[in-house]
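A single protein chain has been removed from this complex, and every other one stays in its place.
A, B and C label the chains in the order they appear, each numbered from 1.
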Amino acid sequence: MIRYILWRIMVMIPTLVMISMLIFTIIELPPGDYFESYVEELKAIGEKADMQEIEELRARYGFDQPEPIRYLNWVGGMLKGDFGYSFEYRMPVSDVVGDRVWLTILVSTVTIIVTWLIAFPIGIYSATHQYSWGDYGLTLLGLIGLAVPNFVLALVLMYLANIWFGTSIGHLMDQKYLNEPMSWDKFKSILEHIWIPVIIIGTAGTAGMVRRVRANLLDELHKQYVMTARAKGLHPFRVLIKYPLRMSLNFFISDIGSVLPHIISGAEITAVVLSLETTGPMLIRALQSQDMYLAGSFLMFLAFLTVIGVLVSDIALALLDPRIRLRGGSTK
Amino acid sequence: MENNVQPASLTHFVRQEPFDPYAVETDRGGTSDLDQASQLRLMWWRFRRHKPALISGILLIAAYVMILFVEFLAPYRVHTRHMDYIYAPPQSVHLFHEGSFVGPFVYGMSMKLDMVTLQRVYSEDTSKVQPIRFFCRGENYHFWGMVKSDLHLVCPAKEGQMFLMGTDRLGRDMLSRIIYGARISLTIGLLGVTTSFVLGIIIGGLAGYWGGWFDLVTQRVIEMLHSIPSIPLWLALAAIMPADWSPLLIYLGITFILGLLDWTGLARAVRSKLFSLREEDYVLAAQLMGAGSARIIGRHLIPGFMSHLIASATLTIPSMILGETTLSFLGLGLRPPITSWGVLLTEARTVSIVALYPWLLLPVVPVIFVILAFNFLGDGLRDAADPYK
Amino acid sequence: MTERGDLLRVENLSVSFPLWGGTIEAVRNLDMRIRPGKVTALVGESGSGKSVLGRAIMGIETPVARTSGQIIFNDPERDEPLDLLSLPHDGRKIRSIRGNRIGMIFQEPMTSFSPMHTIGNQIDEVLRVHSILSPGERRERCEDVLGRVGFENPGRAFDMYPFELSGGMRQRAMIAMALICRPALLIADEPTTALDVTIQAQILKLLREAQAKLGMAMLLITHDLGVVASMADEVVVVYRGQVMEAGTAEDIFRNPQHPYTRGLMQAVPDFNMARDERLKPLREIKVDTAGLMQRTGRTEAKTDIILSVRNVTKSFLPKRSQGFGARPSAPTVAVNDVSFDIKRGETLGLVGESGCGKTTMSKIIMRGLTANSGTVTYNGDNGPIDVLNAEGQALQELRTRIQMVFQDPVSSLSPRMPVRSIISEPLEIHARGDAKSRQEAVQRLIHAIGLPDSALSRYPHSFSGGQRQRIGIARALALGPDLIICDEPVSALDVSIQAQILNLMKDLKKELGLTYLFISHNLAVVNYMADRVAVMYAGRIVEIAPCEIIMRNPVHPYTKKLLAAVPLPNLDCPLDFEAIGQPSAAAKKVWATQFKDDGNPDSLIHADLGGGHWVLARRNVDARELRP
Partner (left out) sequence: AYVDSDYVRRPDLKEPLPPIDQRLPKVPRVVKLEGDKAPGRLGGTIRMLIGGQRDIRYMPINGYSRLIGYNPKLELETDILESFEVKEERIFTFRLRDGHRWSDGSEFTTEDFRYVWEDMFLNKKLYKGGIPASLKVDGKAPKFEVLDRLTVRYTWEDPNPDFLADVASPSPTRLMHPAAYLKQFHPKYQTPEKLAELVAKSRVEDWVALHQLKSRVVRPENPALPTLDPWCNRTEPPSGQFIFERNPYFHRVDEKGQQLPYIDRVLLDVSSPGIISAKAGTGESDLQVTNLDFSDYTFLKSAEQRYPITVDLWKRTQGSRMALIPNLNCKDPVWRGLFQDVRVRRALSLAIDRDEINKAVFYGLGQKSGNAILPDSPLYRDEYRLAWADLNLDKANALLDEVGLTKRNWDGIRLLPDGRPMTIIVESSGENAFETDVLELVNDHWLEIGVKIFIHISQRELLRRRIKGGDTIMTVGPGLDNGVPTPDMSPRELAPTSDDQQQWPLWGLYALSNGHDGKPPDLAEAIALQDLMGAWRRAPSSEERTRIWHEMLHIFTDQVFTIGIVNATLQPIVTARSLRNVPQKALYGFDPTAFLGVYMPDTFWLDKEAGK
């Protein structure tokens, strides 16, 4: 196992190199650069831009150099822990990201946990009570959640929340706590606000999860080993949890790879609509304004998380399913 | 422990009925066409018993047939504007006028512009009875952009209007727009899902079945695709879509992109599932029969988690239909004058619409219906393919 | 009948399965009873509803099944008799009985375990549910039981995954699981099908002991009338879900009345049969063997050796390293330097202890596993093929020429293919004929194995164990191969069907010149089928000789023990459990020195005793010394 993990970690290096190239191409792909978009932005409201300053900035950040050199500079910087400079914010990338990461992690983890907490019981119920009214009802509910685009849901919820509860529209907390250190009141304010994004981001995911859990369980429920377990006198619920459920976790675990980066980037559009203080909107903004180091380094961070996530997922998969772990005897 | 009376041993019992050793063979009361039935046929029989699935299937087929005839079905053309009926709310269909039966009709509407709020206030004008006509001559259209015609399934009364789902900010009939939008929305989902499934199953299947280098490489590719959130990918891919592409090409391009980005999750699921399934004896049996990888994956392994696949497919379709809304949000993707449900929904993306003109959110309804239908259909298919049923 | 006395009474039980286009009535108005501490054997053809009855007693039949009648369980530890059928489904009461008071050994040991959990975990679970022992005590008890069912290293087995065990080992684990709570009633559904006779004897002995010590009653479902004769106190004969004849073992064996019972008795192969005598199945099937298999242009073979195996060795690395970084333990040598030849048109029987590497060997020949070393050569129509390294065209030829019948009928059939597709698949793969001719071929095959047409559109799981095995055979026959490797092809079959199948195989061999490698635990069957027999022990072939010689004149102590352990369907020669019921590892100690390797495997070679009789013995021993 240890050798396997080491080997997997080795493999990560070329992957990350490839990813960094890919990311670099992606952020370079749209024509123009940040400064051009900055000038346009200024012009849009009629302002003039100081072209001299722009030219100097261009030169300073090496935009006049050929792409491979810029790529090397960027990667080299990252290796040294320097994630570059955000033109938009005019400060080092690491300072920009700052707090947002924590809020994002908060929102996403809460969402993911809520999703799981809801999806698994419902999925199990649906599978064991296939075609009951409960199954149909829950399916319907979940699918409606799936069918309504997040931003519509966001708008409606936001509007209703404001009309009914007077919760301020959007954001993760009342504005007055924005610059304050964490306090009980701030926390309460966050709690007051967090349910909207959690519902919005969570519904689609929950519905999907329910359907998958249900489907996978249905595949397993009729296996002989389930009967064996019942013959032992186990409670049907325990049977379910220990055997079919564990078997059907397979799909779930192979998904971990994408869960990790999701925790950080998660549900950008919803976050934009709700103007949450998370990293998603920042990333989109950076991409659109071609704030390339901010976007690039952030993407690289996400990529790193994914790679780790996939590793974790592979290891977990192996731990979960001995058939995968112990694949040795039969070589084709 | 032997505190009970030991029961007597068995008395010798012999059944007296005549014995027919061949009875077993006639036991199965199957009809002969059952015996002959192919696997597909059997599945169809089983599918038929699943009523919601059957209904969903019929509905979906109807919907897909419908998109061939949208020009005929829609009361108006997509872009027909009614400048006097901007933001008109849905009209209700009545049958009785002042107690007497008239057949389906709508009342005329009169509009007053509230000069303070600049809101158009519509009221029903019960003096104007506008019967709805069927199979009628209405607006001209070019059927599939070619044959000229003016036959409609339903039309408003002559000189009248009929906005059963209201109108939008240019006074366009929402019902007609939704009907037209089905053309793109229904196909984009299917095309996208097909792309992603073909890729996902083939690549994931081979990776899971072969393992080794192929797996290693595809996993890394997937990792790479996974590791970049879809939005930057979209932005980048959209940036390279040539500026002078026609709307149709852009539509195809986007479908393809949606599909292209979606296969990775499925491929990973397929792969990890195959990892465990390929150790089964029946796989070995198939190998020993000389079956090729494609056959083993396609006929032996994939059916083993059909449920998951069907569930994924039914879950992917909505995300494809709605995927373009996300794209539109970023200023990519489809745009008017192309009409799809996603486009219609993105046009309704402000709170003021939710508050003032909620009927503009109606395109959600067909989306819900389609997704429900696909789901029940999926359920039905799953059961039909499930031998344990 | 005393009301209170019976441990279990089944009254008027009916179980049916609704299927589209009719229902299958698996059990019809069946009455029977089991006395405490006694063994009741349930015999009957494959598909006669025996397993369904067993499952119905446990209350674990699938919910689709419609059940009516009464099953009254009179637990000696309880005062009240209970109607098991009337208890709430999966309720508390029935759960406290399952696994605890009534144990069950499932027919399919291969799939009855969850592949995700270790054997130990799954066995231990029974104790966890029904007892209040500490983890340590539980493990001790599990290992104890595992040891008693014949695992040499119970501690290791405890931590192994089901797919790491051979079929027989899994079955034994299953038995261990059923016994661990010392139930009052054990439902043993074919508990020994996957076991070789010595281990079978060992297990039967174990069951006997349990029965005697704990007063455990047993419902023994089996096809093997020999086992019935050695074990049963009472016998119930069922056919199509109905009891045909019931009585004490004496009654049934000495005085069978019902034609069905008599038919079954006659169908059993007997050591004393003449070489060319045919078995008499209940239903003789007439098959047109010529039309059955479509053989492509057959040229007269040049060599008469169709397959030769030379020095094949295969070892498995241990899978579960103890936590991270622990040193891997020594590999299991499953096949150790095995060489033999199979002549064209003959049947080579391969017998041996469970787990001695028979399946592994056959999979190597099929290229299902890669050998560590050695060669296998197939002499086909187009010249010799190096089996282990064949590629492309040659490999495809092998795939059509050599077929295999798997030991485990359940897992070797794709669960999601109807039988029609399963059988026609090889034809499709090798593009034989068109859709119509394939369809006809499939029908001929399904008739040949005695299944009705309606079976074609059903899925494997809805067949009884024996029916599934036959499907596997039909599939192997479809392509008309030269060599069929049969890994326990009839272990799951009842004697009647077994007779049918064996006859069929014999006919095919005679008329089409088929060659078989016939792996079986059932020496009587081997005796009936095989021309030559190879005996394997711990990965090595210890003795190989023509059939009569082995059967009449075995040399190697293991062969002798094997023969002694064959249960005969005859009340007059019961098994001597004391003599043969000891574990083989223990038995090995008393082998004559010339057969022992003393820790150095190289010290043994095959000694020629003449007449094609070889035996594994010390290098320096004289052939004559070997004969006792």
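Here is the rule we use: a contact is a pair of C-beta atoms (placed from the backbone, for glycine too) under 8 Å apart; a residue touches a chain by one contact, two chains touch by 3 or more.
No experiment lies behind these values; they were computed from the predicted model shown.
A.B. asks: Would you list the chains present here that the left-out chain is in contact with?
C.D. replies: Output: missing chain touches A, B.
A.B. asks: Looking at A:13, A:72 or A:91, which makes contact with the chain not pictured?
C.D. replies: From the options A:13, A:72 or A:91, the contact with the absent chain belongs to A:91.
A.B. asks: So one chain is hidden, and I want to know which residue out of A:145, A:170, A:296 or A:322 touches that hidden chain in the complete assembly.
C.D. replies: Missing-chain contact among the listed residues: A:170.
A.B. asks: Using the touch rule from the top, list residues of subunit B that touch the missing partner.
C.D. replies: 79, 81, 83, 86, 113, 116-119, 169-171, 239, 243-244, 331, 335-337, 349-352, 355-356
A.B. asks: Touching the hidden chain in the full complex, which residues of subunit A are there? Just list them.
C.D. replies: Touch set of subunit A with respect to the missing chain: 30-32, 36-37, 39-41, 43-48, 50, 52-53, 55-56, 60, 88-92, 95-96, 98, 155, 158-159, 162, 168-171, 175-176, 178-179, 272-275, 277, 281, 285, 288, 290.
Everything below uses one rule, namely that only the chains that are shown with their structure count from here on.
A.B. asks: Taking touching chains as linked, do they make an open path (line), a single closed cycle (ring), a hub with spokes (star), an all-linked set (complete), or other?
C.D. replies: Graph shape, chains as nodes and touching pairs as edges: complete.
A.B. asks: What's the distance between the Cα centroids of subunit A and subunit B, rounded to whole Å?
C.D. replies: Centre-to-centre distance between subunit A and subunit B: 26 Å.
A.B. asks: Between subunit A and subunit C, tell me the centre distance in angstrom, where each centre is the average of that chain's C-alpha atoms.
C.D. replies: Here subunit A and subunit C have centroids separated by 52 Å.
A.B. asks: How many angstrom lie between the CA centroids of subunit B and subunit C, rounded to a whole number?
C.D. replies: 49
A.B. asks: Can you pull out the residues of subunit C that are in contact with at least two other chains?
C.D. replies: 62, 115, 163, 368, 461
A.B. asks: Counting only residues that touch at least two other chains, what does the list for subunit B look like?
C.D. replies: In subunit B, the residues touching two or more other chains are 276, 279, 284, 287, 304, 306, 386, 388.
A.B. asks: Which of the residues in subunit C end up touching subunit A in this complex?
C.D. replies: 55, 58, 60, 62, 90, 95-100, 104, 106, 108, 111-118, 122, 125-126, 129-130, 161, 163-164, 177, 316-317, 319-321, 324-325, 368-370, 410, 461
A.B. asks: Per the contact definition, I'd like the list of subunit B residues that touch subunit C in the complex.
C.D. replies: Of all residues in subunit B, those touching subunit C are 1-2, 4-15, 19, 21-32, 34-35, 37-39, 42, 45-46, 49, 276, 279-282, 284-292, 295, 299-300, 303-304, 306, 385-388.
A.B. asks: Under the definition above, what is the set of subunit B residues touching subunit A in their complex?
C.D. replies: The contact residues of subunit B facing subunit A are 52, 210-211, 216, 219-220, 222-224, 226-229, 231-233, 235-236, 239-240, 265, 268-269, 271-273, 275-276, 279, 284, 287, 304-308, 310-312, 314-315, 318-319, 322, 325-326, 329-330, 342, 345, 348-351, 353-355, 361, 364, 367-368, 370-372, 375, 382, 386, 388.
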